[in-house]
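Take a look at the structure below.
Taken from a larger complex, these chains appear in their original positions, while the remainder are omitted.
Order of writing sets the labels: A and B. Residues in every chain begin at 1.
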Amino acid sequence: MKKAQFARKVASDLAAVVRRLCEASRGLHPQRTCMEHREPMPSRAVLVEMVEDLRSVLFPGYFGLAELDAESMEFHVGATLDRVLRVLREQVKRGLCFACTEAQECELCDLQALETTYAFLGRLPEVARILATDVQAAYEGDPAATSPAEAIFCYPGVLAVMNYRLAHELHRLGIPLIPRIITEHAHSITGIDIHPGARIGESFFIDHGTGVVIGETCIIGNRVRIYQGVTLGAKSFPLDEEGRPVKGIPRHPIVEDDVIIYSGATILGRVTIGRGSVIGGNVWLTESVPPGTRVVQAPPPHRKRTPGED
Amino acid sequence: MKKAQFARKVASDLAAVVRRLCEASRGLHPQRTCMEHREPMPSRAVLVEMVEDLRSVLFPGYFGLAELDAESMEFHVGATLDRVLRVLREQVKRGLCFACTEAQECELCDLQALETTYAFLGRLPEVARILATDVQAAYEGDPAATSPAEAIFCYPGVLAVMNYRLAHELHRLGIPLIPRIITEHAHSITGIDIHPGARIGESFFIDHGTGVVIGETCIIGNRVRIYQGVTLGAKSFPLDEEGRPVKGIPRHPIVEDDVIIYSGATILGRVTIGRGSVIGGNVWLTESVPPGTRVVQAPPPHRKRTPGED
């Protein structure tokens, strides 16, 4: 019977394909000293859950258990944060082992992970304080917002900024890979792509947000407001002798305090948008502008549509 | 040993950080009368599941149980819808309690939640009817669509419009918070951000859709087609004496019947796009255009690229 023959062919080819795929995958794995010690890779799924937990710690009652009251809140926040710290230590350690290229002892990675966890814990109250300014900025910056609570619950900009602020703390502590996984998680949910290396001030609000890109070396001041589709990107980047981009050079915009950038605007390169400027929608900008500048796109031509035309 | 000392430091700092986070969170919670009755907050996860259930009620066989036949379909639709109504009543009640600032009795919130559930149930057949026109519009509006079924299964525009239409019914019934959570769920999946307050006619089709924003006071006619990256937004908004945006003023475009708006176009303010107009891609428009208008962007300059340049 034809079907049975086919089924057998599938089954018997399986082993050969598996072998080829495993061989191919070898090229994808870096030479890792720690690999000797068989340290597993970080887990995206675990990190995503950890960030969910952190959200319920930073906004208790809004996320996680919905039935908090004042008396029991500390128990829930404490239990969740304790779980977060254990997960963070483990994942940070994996991230460090993954990236370490020297013959470093695994024990050092573990110790560094523990130090990082400790430092991160100490930063959380400050992160919470700044996030409260972001929430207030969202409420004040959107006429459709009926309460700060609505911003916490529903605004993708608030979620993306929260993930960024958490990832940024880890980035500052020199942790590889993990911060990027955290911001990419927000990117996948919100369409807002903030590199954990960017530096962003208080009361930051991204409205709607889909398509926003904020590059690695951006510096953004206080009370900045950004709309969907805004790119703060690199204009171009120098290549090294092997034709690869040189890593880590300042190449993204500086946006000073109180700037508003409307939807679809693209600002590229190490330019400065002066304090209090307004950048109009769909604008393409590759030069600095002084404080208080207003940049707008020219109005498009329009004419009577020929019927049937589109 | 250094590691054990560190571990102990983490553990002993935990309590202090927890206390500071809990204090900080107090500012995030409004003065709620109902809080006295300890009504829990709405749950995003529960609402998301409820919308999944509604999808399988509106498109049985496509979502939820895949093995429906004609005879058993009513059982499955009925069982699912019954579950939806219980969840909806509970979540609407939480939403009402969350938003109520007066010393209203919780019982009233519960009664209003029940009334809302009843009214919502009665609107479902009409929602189903309109969604069928949207599906047909998707099939007819995209040469790549091979069947209406493909549109139901795969088109993010159909998903986003479905969530919007369900949320809009709750918005019309005066329910706070819940409608926004429902449309934001679609936003996170599709990148299409439709405010539940917008009013949108039949046979509405959004193709690709990522980055589309449709503001709170938009009015959109029948047979309108929109592509990815289109913004129907507010140009600016008046502030009250305290510098906060005045809420609820008509500030988004009116798009009349049979309009097509191509990708990346941005239309801002209370302008009217006249019936049958075509707005070209990437256009930036802040003024009304009469019926039958065609607006296109000027062609960009181009020249020979200098080798190495980008």
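By definition in this document, contacts are C-beta pairs under 8 Å (C-beta built on N, C-alpha and C of every residue); 3 or more make two chains touch, one makes a residue touch a chain.
Just so we're clear, the structure is a prediction, and the values are computed from it rather than from any experiment.
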| task | Please state how many copies of the single repeated sequence make up the complete complex in this structure file, given that 2 appear here. | result | 6
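Here is the rule we go by: only the chains that are shown with their structure count from here on.
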| Whole-Å separation of chain centres (CA-atom averages), chain A against chain B | 23
| field | Interfacial residue positions of chain B with respect to chain A in the complex | value | 2-3, 6-7, 9-10, 13-15, 17-22, 24-30, 38, 40-44, 94, 98-99, 176-177, 180-181, 184, 187-188, 191, 193, 195, 197, 210-213, 215-216, 229, 231, 233-234, 237, 243-249, 251, 260, 264, 266, 268, 276-278, 280, 282-287, 289, 292-298, 309-310
| Touch list for chain A against partner chain B, complex | 57-63, 66-70, 73-74, 77-78, 81-82, 85, 110-111, 114-115, 117-118, 121-122, 124-125, 128-129, 132, 135, 140-150, 152-156, 189-191, 208, 210-211, 227-229, 236, 262-264, 280-282, 297, 299-307, 309-310
